[in-house]
Structures are given as structure tokens and as C-alpha cells.
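Excluded from the complex is one protein chain; the other protein chains are retained at their positions.
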Amino acid sequence: MNVPSEHLLYLAAGLFAIGVLGFLIRRNVIVVLMCIELMLNAANLTFLAASRQHSTAQAANLDGPVFAIFVILVAACEAAVGLALIIALFRLKQSVEADSLSEMKG
Amino acid sequence: MNPQDLLQLFDDRALAAVAPLLALAIGIIVLLLSGVIRAFESLRAPIVVATLAFTGWLVASNFATVPGSVIDGTYIADRASSAWGLLFVVATLLAWLFSHRYYAESERPFQVEHDVLMLTTPLGMMLMAGAANLIVFFIGLEVLSIPLYALASFRRSRARSVEAGLKYFLLGAFAAAFFLYGSSLIYAATGSLQLAEIKAIGLHGPLALGGVALVMASLFFKISVFPFHLWVPDVYQGSPTPVTALMATGTKAAAFAFLINTMFMLPKSAALAVAVVALVTMALGNLGALAQTDVKRMLAYSGIAHAGTVLLVVAGTLAGDPESSGALHAALFYMGAYVFTAAGAFGLLALLERDGERFTTLEALKGLAQRRPFVAAALTIFMLSLGGMPLTGGFLGKWMVFSSLVRAGLIWPAVVGALLSVIAFGYYLRVVIALYMQPVSERDAALPSGQTSAGSAAPAAIAAAVCAVLVLVMGTLPGLFLDRLP
Partner (left out) sequence: MAEILFYVLSALALLTGFGVVLAKSPMMSILSLLGSFFCLAVIYLLAGFQFLAAAQILVYAGAILVLFLFVIMLLNLGDMGVVAERSNSFLDSTAARLGAALAVGLGVIGLVAASKAAFQPAQAEPGKALDGLEAIALQLFGRYSLAFEAASILLLATMVAVIALAKRQRKSGQNPTQNGGRA
């Protein structure tokens, strides 16, 4: 594929912005969590694009792919804990809307 | 690298450097196993204490021998990271002691899980403080954060606790995504994740600067600096109080440790901007605290103000503080004093909190000096130290921060910061006045004196007493600590 690495970065920036947008405007906590996954994927894509950019025919720069593997691992952990928290919220409030997160004010 | 070379990564130096991490990991696994076997129930507390004590000893020996940069330069065990490590171990131990007998009977079945999660957090903090590579830092950040998300909502039958945990989780994951995207941009600009290599290559151009901005935003979230401080009051108030103590002290110290290591990423011209952010943080924290009637929430706002104060040392270094390790010393001493003070203060609140939130309001503290004079005296010491009263550790920490600013030539931020610290006295003194000078409110007078649980709360009481003594020692005999700074 002869696409310049910048174009991969553009795609990543777009995905990241969509993720931020969703995080800020959606009220459903599960969808908010999905938007975080989208942001993590934007980071992964940037890591891979940068790794491709900094690799030469002789030596591949593998820091990017390795970080991407760790990101996938952490995404799994975050999803598990986040969904467990959402279940805990649902048991108390029968809702997963962010509006139900308003016990404390001031 | 060839497969044969892998073993050479783990020479004696490397093993010494990671020994504290290994000790914690083994302690975590043993504790988890002890949870399975009913006969070992009485061994759980000794396991936690022994693990932390042994880890502390290993960290202290690293402080003396200094293994240095190990495992292909991804982790550093020098005097600074060892000093931070000791602080993390102490903060965890304090938080754990305060959690002893804190939870209601219905929450006890998960006590092992609670202790395992609490024991995991210092491992993450040490990875953060010693990280010389962005991957190691990120894994450390998650090893710290994920247990804290669960601990914050540990009292899952209470809406406030679950809300605190979920808010902390959503914003924490958001900040982690910022960190990742930021570091991916830095990697795109430099082609490396090693801090030393990034420093050597230098961060120029929009790609690198955008990355630095995002990474700093996520760090500012962790240390709760304007404009990323809005989550703090809710999360601190809703979490179980011992967990709040851990979040306020340990997390903040770990994020500051990494921030000091990555200050080089910020351009020199950012000094004034950082100073302004720090001062705004102090102002917002103090103003927020003035308006609170709940002491736990007030301490959360005060934590924001303190984070702003420590951030001033970053501005000082960027502006050219001639003392190269001035920022590190000031941050270490300040956070050291803050760990004992804030952990002690939150711990006393946990001690008083027999049933729900009754004791965290200012109203409920009225006249406490007559009922529990020792608790009131200790709380007074903590409040005065948080306010920066001379002869307490808090004063000296502030003095070191402001003198770093003055050395760097940032006179007006130092003056404004000092003034803001004086304003802060307003709300700390309000607590002291409530303790000593106001009569017990009628509603509380009829209640028993709160001594019912004093016997079983002995570990927490002793921990609070040790904190109070240490705060005074740090203020009166600072040489003990200052001479040993890295």
C-alpha cells in the first residue's frame, strides 16, 4: 500500500475526534464506554502508522506495535471493569443514563 | 536482539531494581490464596503488613545501593524513584490501616478482594515513578487506576460510592485515552518511546507539541489540576474514606513523580502558563473549600489547592531554577508532608465515621474536643499543617515550593501563591474552631460518645497518631528528611 503515513494519521485524528465528541455528548454510559474504545483505536492506528513510518527495510521500529498490543490488553481490562461498574449502577438505579449520576452536588 | 541476550537483561542490578515489585506481586498472590482457605483468615492482616514492610525494606535498600537504569533502560531505580517508592508504601499502609474495621458487616465478604486491590496500587505507583518508557508508565498507570476504580465503588450498595467509582472510571479512562493518543503523536514525531531518547531527539513541530499537550492534559487530570479538577469533589466524597486517603496521597504523588521526570517535554516558554494554571487551581480549590460544610468534600477541594501548589515547582524549573533538583526536592518534601497530613486527616474522618456520613459534616465535629480530645488534637495538627502553619511539615513544603519560584525569578506567582495559601487558612481554622470553641450541637448531644468501636479501631488510631507525630517532626526537625533527599 503506497498511502502516505499522514493519511493514516488523518484517519486516526478523525476517529479520535469522533470518540471525544461521543464521550462528551452521549448520556448512555455504555455508549460513552464505546466512544472511549474508539479513542483507543485512534491511538493504536497512530502507533502503527508511526511505526510504519519509522521502520526501514532493514530494521522495523516495533515500539508502536508493542504499545498497540498493550493498549488492546488495557482496553479489555477497562471494558471489564467499566461494564462491572455499569452493572452495579444498573442494580441500584435500573438505569445506565449519566443523569442518574447526580447524588452529590456542590 | 537475540533470544540469548534476553537473560542478560536480568542481571543482579535489574533484579534489585524490580525486587520491590516482585515482593508486592508475591504478596498479592499469597493474600489471594489465603482468601480461598478459611483457616488462613487470621493470617490476612499479617500478610498485608509483612508484604508492605518487606517492600519498604527493599525500596530502602535500593535507595542506598541505587541500581540505576535497568532492563534496556525502561525502568529506573535511583534515589528519587526509591524515595517516591517509600512514600507510596507508607501511603498504602496508612490507607489500609484506616480501612481496618471501616466497612459495615455486609461489605466484609469482599474484604480479601479489598486488601488485594489495595496492595496492587503501590505496584502501579512504583512503575509510574520509575518508568523511563511510556509503555511502562502506561501499564503502571492502569495497574494503579483499575484497582482504584473498583475500590472507589467498593460499597456498592450505596449509590454515592457507585457513582464515585463510575465517574472516576469514565474520566480516568478518558484521560488514559488522551495519554495514549498523545504518546502516539510523540512517537510519530520522534520514533521512540524511551524518555531519554525522546529527550535527546527533542520535541519540535506541531506533531510533538500536540502530543505533549495531550499527555500533560492526562497527567493534569491525575493530579487534579484546573481545568481537569471537576471530578475530584464528587469522587473523593463518594468513595470510602480510606480509599479517598489513598487516592489523595498515593495517586497524586505517583503522577507528580512522573510529571517531574517528564518536565523536559514542556517548552521553556510554557513556564508562565503553567504558573497561571497552578495559581488558578489553587484559587478554585480554596474558593470551593470555603463553601463546603462537609469536611470530606472540603478536604477534596483542599487537595486540589495543594496539587496547584506542587505544580508551581514545575513552573519554577521551566523558568530556570538554578538548583537542578530543586523541583524534585520541593515536590518530594511537599508530597511527603501531604501524605502524612491528608492520609491522617482522612483517616480520622474514617475513624469517626461509624455510621454513614454523619461525622463528615462540620456540624458533627462541633465540640469533639470534649468528647474525644486526642482525635481533636490530631485533627487540629493536620488542619494546621494543611494550612501551612510554621512548625508543621506543611509549612516547610510550601516554603520550599515558593523559594524555588523565587530562585527562578517568578516573583509575582510566588507572592500570589503565598496569599492564596493564607486564604486557605480560613477554612482550616473553621474546622479547628468547630472542634474546640463551639458547643456540641443539640442533635448530637444525646448520642453516645463514639467510643464503642475504639477498641477495634486501634490500628487506625495508632496510624493517625504516627501521622500526627511525623507531621510535627517534619516541621520541627526537617534536617532528618532534607539531608537524605536524593
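Which chain is which? They are A and B, in the order written, and residues in each are numbered from 1.
The definition used in the following text is that a residue touches a chain if its C-beta (ideal position, glycine included) is under 8 Å from a C-beta of that chain, and two chains touch if they have at least 3 such contacts.
Worth saying up front: this structure is predicted, and the values here are computed from it rather than measured.
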item: Interface partners of the hidden chain - shown chains only, full complex considered; value: A, B
item: Full-complex contact with the absent chain, from B:F40, B:W57, B:F110 or B:W399; value: B:F110
item: Hidden-chain contact residue, picked from the options B:S34, B:T120, B:S183 or B:S302; value: B:T120
item: Hidden partner chain, residues of chain B it touches; value: 1-3, 5-6, 9-10, 18, 21, 25, 28-29, 32, 71-72, 74-75, 106, 109-110, 113-114, 116-117, 120, 123-124, 127, 133, 135-136, 139-140, 142-143, 146-147, 149-150, 153-154, 156, 165, 181, 185, 188-189, 205-207, 209-211, 213
item: Residue numbers in chain A that touch the chain omitted from display; value: 1-28, 30-31, 33-35, 37-38, 41, 44-45, 48-49, 51-53, 55-57, 60, 62-63, 65-66, 68-70, 72-77, 79-81, 83-88, 90-92, 94-97
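Simple rule for what comes next: only the chains that are shown with their structure count from here on.
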item: Geometric centre distance via CA averages, chain B-chain A, whole Å; value: 26
item: Chain B-touching residues of chain A, taken from the complex the two chains share; value: 5, 9, 12, 16, 19, 23, 29, 32-33, 36, 39-40, 42-44, 46-47, 49-51, 53-54, 61, 63-64, 66-67, 70-71, 74, 77-78, 81-82, 84-86, 88-89, 91-93, 101-104, 106
item: Parts of chain B lying in touch with chain A, wherever the complex brings them together; value: 134-135, 138-139, 142, 146, 149-150, 153, 156-157, 159-160, 162-167, 169-170, 173-174, 176-178, 180-181, 183-185, 187-188, 191-193, 233-234, 237-238, 291-292, 294, 297
